[in-house]
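Omission of a single protein chain aside, the complex is shown with its protein chains in their original locations.
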Amino acid sequence: MKSYIQEHIDAFIEKNKNKGRLLIKCPDQPGIVSAMSLFLKQNGANIIESNQFTTDHEGGTFFIRMEFECPDLQEKGQRLENQFREIAESFSMDWEIHFLHDVKKTAIFVSKELHCLRELLLEWQSGDLMTDVVVVISNHEECRGIVESFNIPFYYIPANKDIRKEVEAKQLQLLEDYEVDLIVLARYMQILTPEFVAAHKAQIINIHHSFLPAFIGANPHKRAFERGVKLIGATAHYVTNDLDEGPIIEQDIIRVNHRDNVEDLKKKGRSVERSVLARGVKWALEDRIIVYENKTIVL
Amino acid sequence: MKSYIQEHIDAFIEKNKNKGRLLIKCPDQPGIVSAMSLFLKQNGANIIESNQFTTDHEGGTFFIRMEFECPDLQEKGQRLENQFREIAESFSMDWEIHFLHDVKKTAIFVSKELHCLRELLLEWQSGDLMTDVVVVISNHEECRGIVESFNIPFYYIPANKDIRKEVEAKQLQLLEDYEVDLIVLARYMQILTPEFVAAHKAQIINIHHSFLPAFIGANPHKRAFERGVKLIGATAHYVTNDLDEGPIIEQDIIRVNHRDNVEDLKKKGRSVERSVLARGVKWALEDRIIVYENKTIVL
Amino acid sequence: MKSYIQEHIDAFIEKNKNKGRLLIKCPDQPGIVSAMSLFLKQNGANIIESNQFTTDHEGGTFFIRMEFECPDLQEKGQRLENQFREIAESFSMDWEIHFLHDVKKTAIFVSKELHCLRELLLEWQSGDLMTDVVVVISNHEECRGIVESFNIPFYYIPANKDIRKEVEAKQLQLLEDYEVDLIVLARYMQILTPEFVAAHKAQIINIHHSFLPAFIGANPHKRAFERGVKLIGATAHYVTNDLDEGPIIEQDIIRVNHRDNVEDLKKKGRSVERSVLARGVKWALEDRIIVYENKTIVL
Partner (left out) sequence: MKSYIQEHIDAFIEKNKNKGRLLIKCPDQPGIVSAMSLFLKQNGANIIESNQFTTDHEGGTFFIRMEFECPDLQEKGQRLENQFREIAESFSMDWEIHFLHDVKKTAIFVSKELHCLRELLLEWQSGDLMTDVVVVISNHEECRGIVESFNIPFYYIPANKDIRKEVEAKQLQLLEDYEVDLIVLARYMQILTPEFVAAHKAQIINIHHSFLPAFIGANPHKRAFERGVKLIGATAHYVTNDLDEGPIIEQDIIRVNHRDNVEDLKKKGRSVERSVLARGVKWALEDRIIVYENKTIVL
């Protein structure tokens, strides 16, 4: 099966090798778009997609995502990046440049509930999540079969709070070995330490099985049942050191009613967790998300 | 315009004068449906719609809503009610019987935000909310024009926490005078005292401008903005003595994004508050709601 | 993996071995529910769930689905069925009785697009589709890997319109061999002949990749793109001899916009096809669907 996915990746690179993306956050002032578009024009690049946003209070902050196409980008990328630095400095930009030929490497963490993992692998196999899933790590053995059937390296690292330090050391080593860009917690039911969150460059996306900020913490479906809500939800968010308090990327809900017991809520919840996490991961892979004031701008 | 609405009510009564509804809650045991349907059959009544639900734990509770049609119900209604009492007792039922020719009388409470009031009046005028709106009470003058244009009695009762007692006394007197069956708080921004909630038979439905239990209390849109949620919601619930903790009748959400400031959230929220409240009130008018363990069973 | 699924099935049977379902369609008249509930009571059965519906025109038709629990149903089932025949005749009922310990056998037909197959297998593996998937048949080899990884027998039967007769003969033989109760066309892109549709007892559910009746026939996404719609949909329906004209079981839509090209519509469509088909199949497995006047009553 691996070869099938590799074909998707190769086809993607071939089709998009001259494409890049600029993600920018800076104080608002006239002339930013003008400078950026002039820069791209001078480098023979054409803007394919451009989305911007400015906060509406005084002294606003400006955000832009520009996707562009530039002949021979694989050769010229580094030079482009260097040249852009000057513009970036003159506008005090926080900025990133991404080249689509550098396909991101993703690690998935999972525990016993496998629906989110399965969804990600299914979308990935269809070519709908453009990434290289380089490793799956779990504190349980349940998913070994499915992961290995995709020819993805699987690591079983038993975890509990007493050995958290050793566990995270092993995990960090794997993240380094596999040069991971993005970590997805696909219902990984262990809490990560601040040290882990701070230790590496990869962004971490978690799926929480409620519409945050309702039902922060454990057992949201049981608490939703007890409160008698008519909707249950799911939230994909970046992980920070505050439990379930990181910037929200995407949320959605599904309708429930008095006939649904806790088990039914869990079942219905799975379908919405799957789609919310898949959308959030997709946007991250497409460099659409800028974090600002503990919120996300999705461009 | 009043005459147009009265036409709707008269046409409804003419069409439904032989219809009734039984709402029942009792300990589950075999034979309940059998006894009820035999009783109706013996009285020449035909079951039009029947919805039931049983909680799934041991020693479950049984709920049923039966809508039936019975020739000459306007004459036979009282006798039917008396006869049913015997069955009700033998099964230890909590029960209600409603006759559709007794159209419910509704009071609407409102403050300055008029969108929910307007929605209810619009639905009512279209014949889609079958009730007699007998009075509108507000602590502001903003809605006098629209209310009086519908020929509905309007009472302006200024309110603040220092004169709560006097205010509620006046309100209770009006509820009694107008023989109100259902109170709808259509964005009425005053807290009701436990005495008020306990003082009369009418049920009270409130609309809260968040998906409870998220953002209980004041300023939910401001807090939603600060948290960076991707959905905002509304909740229709029965009022109890615990603020925003009563049984939830209906909820819905609307998608928002980083472009929406607090004012935008309020605007988007209005459309979902309108439809959620209208649905909740409609179900109450149709005798579809049974309260159980601080939740609602909507049959 | 098979053993894991078999565990789900065994646990389901153990939990539900005393449960049955009655599905009934008959001319409306007083006394039906009364007779049915009396019959169940006399047999020591308790009604767990009951949903009914009556068409609202003169001389209406009555539909009911009753789920009941009866001690020793595995032994008493046949006797119950025989006894009920008398009631059924007196009310001129079209009726079915199902025992939950007889888990339905399902065949899946698929072509090259595998997302619906994957969804069904994923839901099945999670225990959320209670059936025995006994065989997968395809006119392509693409899905062999995934099907066999679930230990499900896979048959590759190349198909084209010139050899339709032979192909269908082989398929019918397999359906008979595997005692199939339900056929699911999970994006099987071949037209079935009237002979095939008539030849066996199994119901056939198809997923069409548009919100019928819009875009009947081939290439719905291309035509949706050309028309510039803002929603695309999917429809699960029973197969009849009229292409895409059978009774609709379930539909849903997903929002699209001007940025989506035909390829994007296909991608977005996949997610809604998956969930619509899974829901439709689930309802069929739960005996919730009655066909009437080329429509479905889902109880």
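The letters A, B and C name the chains in turn, as written, and every chain counts its residues from 1.
As a convention for this text, contacts are C-beta pairs under 8 Å (C-beta built on N, C-alpha and C of every residue); 3 or more make two chains touch, one makes a residue touch a chain.
Predicted, not measured: the structure shown is a model, and the values here were computed from it.
Novice: Determine which of the presented chains are touched by the chain that is not presented, and list them.
Specialist: Displayed chains contacted by the hidden chain, ordered by label: A, B, C.
Novice: Considering the complete complex, identify which of C:Ile5, C:Met93 or C:Ile248 is in touch with the unshown chain.
Specialist: The one listed residue touching the chain not shown is C:Ile248.
Novice: For the chain not shown, which residue from C:Asn82, C:Asn160 or C:Asn257 touches it across the whole complex?
Specialist: Looking across C:Asn82, C:Asn160 or C:Asn257, the contact with the absent chain belongs to C:Asn257.
Novice: Can you work out which residue in B:Lys17, B:His101 or B:Arg118 touches the chain that's missing from view?
Specialist: B:Arg118
Novice: Looking at the whole complex, which of C:Phe154, C:Tyr178, C:Phe196 or C:Phe211 touches the chain that is not displayed?
Specialist: C:Phe211
Novice: Kindly note down the residues of chain C that lie in touch with the hidden chain.
Specialist: 53, 56, 211-215, 227-231, 233, 247-253, 257-259, 261, 293-298
Novice: When the complex is taken as a whole, what residues of chain B touch the one chain not shown?
Specialist: Against the left-out chain, chain B lists 1, 114-115, 118-119, 122, 125-126, 128, 145, 149, 267, 270-271, 275.
Novice: If the hidden chain were put back, which residues of chain A would touch it?
Specialist: 28-31, 33-34, 37-38, 40-41, 44-54
Basically, only the chains that are shown with their structure count from here on.
Novice: Please give the pair of chains with the highest number of C-beta contact pairs.
Specialist: A-B
Novice: When the Cα trace of chain A is superposed on that of chain B, what is the rotation angle, expressed as a multiple of 5 degrees?
Specialist: Value: 180 degrees, nearest 5.
Novice: Please identify the chain lying most centrally, where each chain is represented by the average of its Cα atoms.
Specialist: The chain sitting closest to the overall C-alpha centre is C.
Novice: Averaging over Cα atoms per chain, report the distance between chain A and chain C in Å.
Specialist: Distance between chain centres: 36 Å.
Novice: Using mean CA coordinates as chain centres, what's the chain A-chain B distance in Å?
Specialist: Their C-alpha centroids are separated by 43 Å.
Novice: For chain C, jot down the residues that touch at least 2 other chains.
Specialist: Chain C, residues with two or more chain partners: not present.
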